[in-house]
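Sharing a structure below in structure tokens format, with a few things to ask.
As you look at this complex, bear in mind that one protein chain is not there, while each of the others sits in place.
So that you can tell them apart, the chains are marked A and B in the order they are listed, and the count of residues begins at 1 in each.
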Amino acid sequence: MKNTMRPRRFVGLAIAAGLVVSVAACSSESGEDTSGSSGEQSLEVWTRSAAESAASYQMVFDAFTEKTGVEIDYQPVQEFDTQLQARASQKDLPDVLINDASSLGNYVAQGFVLPIDRESIEGEGDISDETWEQNVGLDGETYGIPWSRQANVTIIRKDWRENLGLEIPTNWEELASLGEAFATQDPDGNGQADTYGMVVPGSAKSGYIARWGNSYLWQAGAEILEADGDGYYTSAIDSPEAEEGMTYIRDLFCTPGVVVPGSVNLTTGETPFFGQGTAGIYLTGPYNISSFDTLLGAENVEVIPMPEGPESNTTFAEGENIYFGASSEKADLQKQLAEFLVTQEAQEIAMKVETNEAGVTSQPVVRLPVNENVDVAAVTGDDRWAIVAEDYANDSKTFPWNIDFNSFRQILADGMNAMVADCSSDIPAGLASIDEQFQAQLEAMDLVK
Amino acid sequence: MTSDTLTGTTAAGPARERSRSRAGRPPRRRRPTTWRSFIPWMFLAPGLLLGLIFKFYPMFEGFRMSTAKVQPFLGDIYVGLDNYTRVLGDERFRDALGHTIILGLTQTVGALVLGALLALLLEGQARRIWFVRTAVFLPVVTALAVVGELWRILYFPTESGFLNQVLGFLGIPPQEFLSDPSTALGYIAVVGIWTGAPYNMVIILAGLTGIDRSLYESAAIDGVSVKQRLRYIVLPALRPAISVVLTLAAIRSLRTFTEVYVLTGGGPAGSTEVWMTRVYSLGFQANDLGVASAASVLLLLATLGLTVLVRTLTTRKGKS
Partner (left out) sequence: MTLIPAKRRERPAAANTQFDSALGWRPGFTVSNVVRFVLCALAVTVFAVPFLTIISGAFDANADSTSLSVYPVSPSLEPMQVATEKGVWGYFANSLVIVGGGLVLQIAVSILAAYALARHRFRGQSIVLMLFLLTMMLPEEVIAVPLAQVIGDIPLLGLNLRGTPFGVILPVAVWGFSILLLTEFMKEIPDEIEEAARLDGVGELRMLWQIILPLCTPVIGVVTIFGFMMIWDQYLLPLIAADSPDDYTLTVALSILRVDAQVGTGVLLVGALLALLPSLIIYLLMQKSLIRGITSGATKG
């Protein structure tokens, strides 16, 4: 269909070229190549990926094309949501979107994605019921096929810990005192006080501090939103448990050196401290392990089982889903691709670290496989990934996916940022304020029973 | 803008006009022929046409979205002024407005004064000056994200931080800089002035360059001091430059965003939240384009008012 547009486009270019004094020739080629995958047997697939993860996706799609002959017009997209809205306004969504599971509620509300008949997907039995149920929307339909899951893990500088002769922390107190030791006892032995305890993206921007800190809230036994079934929610943040969790988080910030100074304004992109050897504890996604290995040496990067909080050792889980674009007329091909992506073969390809011809080393896009037949530790050959898998399986929790949680995440993050910014802040009042804003937001979104 | 109000005066012929012509006034030339009145529009046509397609139409759409629940795929739903009530009812928007005004005023005044001083200091042809002028301009050409990164390092809030070491040398105790909610906004303004002053310097330099040198010469013959020269020759001649700087400040300061976004993202504790960071987190991140558009339209109206005010003031100043 796009091919028919081309003569017109060239005429257009000719006219436009007349408008502009310089710069003409090189432009005409760049416009045509990407839409060029010919015929019906092709799918446009979008992911939110930088070059490294795009290389990983490309390996999977190449395998798919080889197997089925179906071409993949693969687009790694930056500013995913803006671009998606732009395409949506032209009623021309990509055929398949692989993106955050937490976008499910928003995509469903916006009508971007199609419901899926789980039973009709070949190989659906390889994915656990629990995983499938995460993808149920407010209306009870399933949207999106699970693709990858992950849980935040605590990563530690093993050499630093051993230099100081300290044990792996198993609870909150030990974790905090390890952080303090890293800050005060010169773990890298260079004679300078230039190290700190924890890396914390503490900015409220994009909800960073909430994504980092909610694990500790949950470990204290607190809840953020409570689902009362039937797609309704109530705010649960104003509780003594949340106060305990928040107090612990604030103490981390307010004990000099435990958290890298200035972290209250930083996002993950602005906190390269772990990889740079400035700080030694990082609660973060497991996809960072490979970059840290490169920078610090794998023998110095340690993944520990989540230290126990007062109530549990719950950790924050996230995931990616395969969504079917609502404007696509290629239902069979969409299904064919999704079925391939959840096979053991595809999942394992997407877990590999390989360097392609362009010299790009892939960053695995399947972190924890959704296919139960895949053994993480065996595929990665890395025991640390077994700990990731255990943390995920034993006690992990996600933000609600079936609603557009972003606005709640922002409110939570703003509140948490305010409480840690001031070491004498009134935590109960801060929680009460979050609670109030949650209520208002729930009402605005018609989520109150 | 006074030009329109003068359209009615037709009495003055070219000869008389000559004596009246003065800085800040367009020449008034009128011929009765109708096609002559077409000429300006032909010159404006390319700008207006491109503007219509790539600016005004999308802006019109922006206005429309501000009255809608925006759903690009399903189709927008008209909601009247709901988005506006949400914005105006949001307490944090009101806080943000206060911060925006404080930041805007501080940065505008700071960058204008510092920029003017730099321009006066660095005017001249010597090669050394040429080098200094280039060095001073570096903050303007550096990507703001990198500027943010640099200043975060400079502001590192321990004794080992760069600026804290400088302060320590002067006997001042270490500062928290951006981490302290009570000072963060001020330190953002410092960065804004740092990038804004060289920008203004260039515009003011262009103004200084345009001053007729014979005025200086005749003033020197009359024995006028440098101070008087600045007051009576330089300052009036800088009117267009200052008018441009202030108009730009009016347009930009209310929508200040990037400095804040890269330095603090609105934190700590919302103490540096400005209008646009609030629009960003409430609108774009929560995928509520309707609210974002409404807040942006309000911003546009305020900016428009401020711009008209500044233009009226700076134009009148030129007349007196």
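Just so it is clear, a residue touches a chain if its C-beta (ideal position, glycine included) is under 8 Å from a C-beta of that chain, and two chains touch if they have at least 3 such contacts.
From a predicted model like this one, the values you see are computed outputs, not experimental measurements.
Although it is left out of the displayed model, the omitted chain contacts the following shown chains in the full complex: A, B.
When the missing chain is restored to the complex, the residue among B:V79, B:I101, B:L167 or B:I251 that touches it is B:I251. Note on the undisplayed chain: of the listed residues B:L50, B:V109 or B:I172, the one touching it is B:L50. From the set B:I153, B:I172 or B:L309, the residue in touch with the chain omitted from the display is B:I153, counting the whole complex. Interface note: of A:S42, A:T68, A:Q83 or A:Q439, the residue touching the hidden chain in the full complex is A:Q83.
Touching residues on chain B toward the chain that is not drawn are 1, 3-4, 6-7, 14, 17-18, 21, 23-30, 37, 39-44, 46-48, 50-51, 53-59, 61-62, 65, 72, 118, 120-130, 132-146, 149-150, 153-154, 156, 162, 194, 198-199, 202-203, 205-206, 208-214, 216-217, 220, 226, 229-230, 233-234, 240-241, 243-244, 247-248, 251-252, 255, 257, 276, 279-280, 283-284, 289, 292-293, 296-297, 299-300, 303-304, 307-308.
Against the chain not displayed here, chain A makes contact via residues 5, 8-9, 11-13, 15-16, 19-23, 26-28, 30-35, 50-52, 54, 75-76, 78-79, 82-83, 85-87, 89-90, 194, 268-269, 272-273, 275-276, 278, 288, 291, 294-295, 358-361, 363.
Here is the rule we use: only the chains that are shown with their structure count from here on.
Chain B has its Cα centroid 38 Å from the Cα centroid of chain A. Every residue of chain A that touches chain B in the complex is listed here, in rising order: 81-82, 85-86, 88-89, 91, 93, 106, 110-112, 193-194, 202-207, 261-262, 264-267, 270, 326-327, 404, 406-407, 410, 414, 417-418, 420-422, 425, 444. Listed in rising order, the residues of chain B touching chain A in the complex are 71-74, 86, 92, 149, 152, 155-158, 160, 177-179, 181, 184, 261, 263-271, 281-282, 284-289.
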